[in-house]
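Here the complex is missing one protein chain, while the rest keep their positions.
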Amino acid sequence: MKKIFSLLLMVVLVAGSAFAAGQQEEAAGKSEAEAQANLKASLAIDISDVRGSDGQLLLMYGETRPVPPKPSDAAALDMWKLEYAGRQTKKVDMIPSPADGIIGKKIIMIMQSEHPYWTAVANGSRIACEAYQAEFEMWNPNGDLNQQNQYIDRAIAEKADIVLLASLDAKASVQQFKKLYDAGIPAIAYNMIPSDDAMRYVLAITAPDDFGQFKMLAEYMASDVGGSGGVGYITHIPGGSPYFARTTNVVEYYKENYPGMKTLDIQSPGFEAPKTKQVVADWITRFGDDLTCIVLADDSAQALGATQALEEAGRSDVYVIAAGNSKVGMDLVKAGKINAITFQSAEADGAVPIKVAADYFNGVDLGSNAAFYLPQAVITPENVDNYMPAQW
Amino acid sequence: MSNTKQDIRKTSHNSFTLIVNKFGVFFMILVLSVVGVLVSPSFLSSTNLLNILNAVSYLGIVAAGIAFVIFCGQYGDLSAPMTMATTGVICVEFMRYGLWYGIIAAVIAGAVIGMINGFVIGKLRVNAIIWTLAMNFILEGLVRWSYKGTQIYPDMATEKTYTTGFFLPIMAKLDPNIMDIDLVSRAAAFNGLATTYPLGVPLVLYVMFGVMITGYIIMSKTTFGNQLKVVGSSYEVGKMSGINATRTVMMAFMMSSIFASIAGVFMTSLNQVGAFYIGQGYDFQAVTAIILGGMSLSGGRGSMIGVFGGVFTLGLISNILTLLGIGTFTQKMITGAIFITVVAVNAKSLRKLGRDYA
Amino acid sequence: MGESAIALQMNEVSKQFPGTLAVNKVSFEVKAGEVHALMGENGAGKSTLMKILAGSFADYSGEIIIGGKPVQLHTPHMAKEEGVGMVYQELSIAYNRSVEENMFAGKIPTKGLFVDQAALRKQSLESLAKVKLEDKIDPGTEMKNISQHESQLIEMAKVMNDNPKILVMDEPTSALSSEEVQMLFEIIREIKKEGVAIVYISHHLPEIFEIADRVTVLRDGKKIDTCDIKDVDNETLVEMMIGEKIDDFVRDCPGADCNDVILKVENLTHYGFVHDVSFELYSGEILGVVGLAGSGRTELGRCLSGADRVDYGRLVLDDEEITVKGMSQMLDKGVAYLSENRKTEGLALRLSNRNNILSTIIGRLSQFFFFRPKKGDPILKELYEKLTIYPHDPEITTSNLSGGNQQKILLAKWLSTKPKVLILDEPTRGVDVGAKKLIHETIVKLAEEGLSVILLSSDLPELVALSDRVAVMRQGHLIGDLTKEDGFDENKVLLAANGERGVFSVEY
Partner (left out) sequence: MLKNELDKDKLLGTLNHNRIYVFLVIVIILMSIGAPGFMRSSNVIPLMKTSLLPILVGIGFTFVMIGGNFDLSVGAMINVGALMVMGEFNRFYAIFGGEPAGAAAVFGAWTVAFLIALAAGSFFGLINGLLVAKGKVHSFIVTIGMLTTLSGFVYTYSKGNTISANSYALVDIIEKPLLKLPYIEFFTMRSLITIAVLVIFEILLVKTSWGRGLFMVGSNKEAAWQAGIDMERKIIWTFVISGFTAALGGILFATSMNAAVPNYGERGINPLMLVLASTIIGGTVMTGGRGSVVKTAVAVITIQAIFNGLIGMGLGFDSQVLSAGVLLGAVVLYEAYVLYKESLRKGERPALLPEAEKLKVNHRGSKSKVSGEQSPEAAQGA
């Protein structure tokens, strides 16, 4: 026992000394005049013509769709809450903007996972932050919710001026945003639309309008195939909002607008090409010619698996749409193997929240239910060249 | 206890148990096939059967490799997923000089990984699970670190591409003309690996059968395979029989990594991109297939034919359940339950036959 | 003490093992306060019988009566409850844990919910005092730091903690020096005074005569007889145990052509195990090596065969100087070593006989990396006939064979390499009499054919009967040899090994 105690004592001593060393915190504070100068300099920065690596404008906001009234049906209400999260939420009083300019502000960006898409997101943010001369830190929990919570605590501890958070889970984000709000740190939700409850604490959302995009894509396909057919769905990971936006959303959309588009099956093989291939091959066996359309939640691994299965079965007649836009996906569109994908600029996904943060610090009124959607488009074989080269 | 016959024990208590035991997995395939026929009339069509095989071909290649490790009395090779990813990106790096360069580089890289695993496990007798897990971490860190979180496309050649990776920066330094290589046609050849259909059957299926048959021959016909059998059923006995046990274990791990690297090359080709996430989950799946195929963790028992059976069974279960319209996650649950039941029943029958447990 | 009560009675107890009926309707009784010796050859069933008593098997048949009441002994716990304590030959020790935890495993004193550390320490010291170790050993020491001899005494102390009515000791002296044996006997006598019935298993005859009151002899799983120790002498006991005259095997001719040296060993050393061993082995000779457990006998065999490192020394085999690199090299040169641990180092029990026998010659039967099992068929056939292995089917899994046939398979495995020098470490351990006889005959036949055999055995009758010459090892050194001309017998050999008399002119 004695030795354990002595070891523990050592730990405490070391901890104590390290603590003492770490306690000198920089004294902050700017005079009023400085703040005004800063604001002026900040307002002078304009990044609206900066383009991403794919040649598209970084800062295009898409137009927001009108919000339909709340449905009364419980299931429909759940979907409505997902789709229009934050758009009509009664928010808590937002933290007022210091209105002293973005320059030199400490922006902490918390991402979801280490993935090429996120590398591109980070790229976009970095471009924007450098333009705004803001202090920028980017943390990656790599898909671990537990780690992400740690980063939130850490951001609070480091006294970030603003936190940009792509929560790993819509419902779990309630506590995350609440914590930030309680600590007096404004937060912007990006990439991932949090749940309606969470939106109460969020300054603004910037995200791809997955629901809108997929309605667009679904419409595109339905009109192309003549409004009737059998649809097989390959989903995103169940439970997340992409799952609802890219699968349930389309199912509902067709139910409402194109009753001829029948749902054949919904499967979740994950982002694995061989498994998707197997599922699609099984569909071909099971449904035969009834299978005319496939909706994919991902345009790389899933798309490769699905198109291969179709190719092997000689089913060039099946219409395939997918969420975009990776290089693989665009190559497939170009090759005519996929009929259409959505446009989702990863770099804009990273840059737009920075722009919104800049507006916030520059004293621009964001509005009470601010939602900034990324530009929307359907990429088809005809226009795919405009979007090359891909961001990731 | 009235039996006083001083004889060897009867080798079979019950011929049915023995049959189930011996042909276990094929007996299950038979049952599943009957279910399949009942479920869908097109179940027995050649396209469907081909689909089933096709779907498990990557798993089959990995499993054929890991089977050597399990045959060797080790628990498995958890470094297989990252071996697949690592060799995949190395293949993409080297295919700039030609497809065969890429494949050979990948296989060599796989062999080196396997050699390290095998040396540590064979010589120092480290627990295979822990060591290969550490190896998996290390490889993952290396791949992520060298590619800075991006993925590497076979047909992309930018300044940025040549500054990341394992060998690309070196290659770019040695060969200033590397930017001029016509990557698009090279990439087409590479991506074609997964989309070539000689005689209407995917190439990867030939490869799987090739790997399985090679594995079968190596495991049961060669000197190494027969020595592996002895070392696998008892390391000490192998060592005391004048067999170089360390080398045998090392070669088993090398087989595993080499086969994983072949699967990695094909997976990378299928995904048309080299990245760290390729091959995730293949370690446990392979172990599942191998154990279903009748290999025992204590080593030295089972064969490559069983491994094929196990892999095929997994494909069958998934096929039938999809044909029934059952969702992926319920499928997972059912597969897991079937696996546990089969293993428990098998262990019981083995004990009934007076053998040690699985 | 007078006529004491019967502590234990076993009626028609049997136990079937795969392949053998290890104990066949044995009836047996032990009185309180006596030391009852249980004797028999290796594999006679004495250990099995005692394991039944200790509750190791749930599936024995027959009746066991302890203290007048019939009991079921299906688990060690049940046996303990009924007052049976057992000291196993192979100690069951958790080397990771401390002495006190080992001694009180399963019955650690508690205070309320928790372990009473103070009481545990006190009780362990008390318990260690019974074996006179209380001053030497700190109960908190990890078992792996305790010597073999002390471990044995600790094991005894552990058993005595339960205050058993019946104490079974399975060859407790096999690893002890003579002083340690005397110490043990003192302890046994003290225990005996307390009225404990002691069953003492040994095949060390002088010990039996010293300590036992009665003796029961088993052979082939059956009881031969029980008699008072005063009524028997050495020869009758041996005859009871063996059944037939061991002289059958005695080689009267050491071989006229024992002249050319096949193996010459000079200063063979493996630091800490065997030091400076030098000897010569003639072709067609059987060289017995005797030594107590721990004398370096086995290690010598391992060094010669390349299983262990050789640090220093010179080896000349067939006029060729050899640097020992490893087992496969020595096997190629013609040195084969049959390990004493059949189950862990000898045979892969899960494989078929064919696989086992051919495992040593996989390389030799191969062509271009491919193994040709067909080429092994004539070898298998020859060996099966030579050793009369039953059943005559090489595809049977080895674990399904009886111990004797397994041992024959093991021998066949090494003979398949066609060795020039065959080192046999306990070739007849755990083997029934028939197989033993056959193995002996085979060894002799092989020697007559010109094979040189080094026989490492603790079975003295066997050693004496088979060997042309006996080399004696003590404390890691080979201290000399006894030749047929000197005339050696069991007693002489034993005394030499024990080192109680300086019979040797060789000094070290």
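We call the chains A, B and C, going by the order they appear; numbering starts again at 1 in every chain.
Just so we're on the same page, a residue touches a chain if its C-beta (ideal position, glycine included) is under 8 Å from a C-beta of that chain, and two chains touch if they have at least 3 such contacts.
Owing to the predicted nature of the structure, the values given are computational and were not obtained by experimental measurement.
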Omitted chain - touching chains that are shown: A, B, C
Residue of B:39, B:126 or B:189 in touch with the missing chain, whole complex considered: B:126
Contacting the left-out chain in the complete assembly, out of C:110, C:163, C:236 or C:388: C:110
Which of C:192, C:275 or C:413 contacts the chain that the document leaves out: C:275
Residue of A:51, A:70 or A:171 in touch with the missing chain, whole complex considered: A:171
Touch list for chain A against the chain that is not drawn: 3-4, 7-8, 10-11, 14-15, 18-19, 21-23, 113-114, 139-147, 149-154, 156-158, 168-172, 174-176, 195, 237-240, 243, 268
Positions on chain B where the hidden chain makes contact: 75-76, 120, 123-127, 129-131, 133-142, 144-145, 149, 284, 287-288, 291, 297-298, 327, 329-337, 339-340, 343-344, 347-348, 351, 357-358
Positions on chain C where the hidden chain makes contact: 54, 56, 75-77, 80, 86, 88, 92-97, 101-102, 105-108, 110, 113-115, 147, 269, 271-273, 275-276, 294, 296, 299, 309, 311-312, 475-476
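Everything that follows uses one rule, which is that only the chains that are shown with their structure count from here on.
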Label of the chain whose CA centroid is most distant from the centroid of chain B: C
Rounded Å distance between chain B and chain C, as computed from the means of their C-alpha atoms: 44
Approximate Å spacing (C-alpha centroids) for the pair chain A, chain B: 35
Chain A partner contacts - residues on chain B that touch it in the complex: 40, 42-43, 45, 47-48, 51-52, 54-59, 144, 148-151, 153, 156, 194-195, 197, 202, 267, 270-273, 275, 277, 281, 315, 318-319, 322-323, 325, 327-329
Footprint of chain C on chain B - complex, ascending: 1, 3-4, 6-9, 11, 221-227, 229-230, 233-234, 236-244, 298, 300-301, 354-356
Contact set on chain A toward chain B in their complex: 114-116, 118-119, 238, 265-270, 272-275, 277-279, 281-286, 288, 300-301, 304-305, 308-309, 311-313, 327-328, 331, 392
